[in-house]
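Just one protein chain is left out here, and the rest sit where they should.
== chain A ==
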């Protein structure tokens, strides 16, 4: 598994992401700059990390979504290559057209930073093989714009084609209600592209890889990826 992490001006979770990838795959990812035009030869997985690219100017992820490197990321995804976007990375994937919909301001207008349970919707993808279908995992969230919105036709398609990756739930696995931290449609925390080779999610699995700091429920995602290629 050869991975690469794209760093934009204002990214701040790239080191956490690199640590998680190194732990799972045994080798550190290449760190790419937003102005690069190519991915390193043989890249299997491209990761867009969290942060505040371009200070969230205009709209979250809007300017990063049009950065030079994104043409290479789009081409990689079109070839079936794996792409992971976490938090601001998810916002960038939506703004770049790699995933449908948009992340709006949290419905309660508050930045939320807390531990959060998620339900794993399916475990037959490159990102979730090490989890069980329907498993509840505990990771963390830290965002002000994580309220996933799309038009009704898009939501219907995501649901109908099994493209919802994770939903917000409580510790017992009950989806929605108070467990939804941001007003996201259908309690959506993460979605796949049509080919399920692109995943965007608001929560931070890369921060839950060490028992010393909160838990290890995020490891499954990286171990799944490590065994995928």
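Everything that follows uses one rule, which is that a contact is a pair of C-beta atoms (placed from the backbone, for glycine too) under 8 Å apart; a residue touches a chain by one contact, two chains touch by 3 or more; residues count from 1.
The rule we apply is simple: contacts and distances are computed from a predicted model.
Asks: Among "Xylose transport system permease protein XylH", "Phosphoribosylformylglycinamidine synthase subunit PurS", "ABC transporter" or "Class I SAM-dependent methyltransferase", find the name that the UniProt record gives to the complex chain excluded from display.
Replies: According to UniProt, the chain not displayed is called "Phosphoribosylformylglycinamidine synthase subunit PurS".
Asks: Which of these touches the unseen chain: A:19, A:74, A:105 or A:157?
Replies: Only one listed residue reaches the unshown chain, and that is A:105.
Asks: Among A:38, A:71, A:151 or A:194, single out the residue that touches the unshown chain.
Replies: Only one listed residue reaches the unshown chain, and that is A:151.
Asks: Given that one chain is not shown, which residue among A:62, A:112 or A:228 touches it?
Replies: A:62
Asks: For chain A, which residues lie in contact with the unshown chain of the complex?
Replies: Residue positions of chain A that touch the missing chain: 58-59, 62-63, 66, 95, 100-102, 104-109, 147, 149-151, 183.
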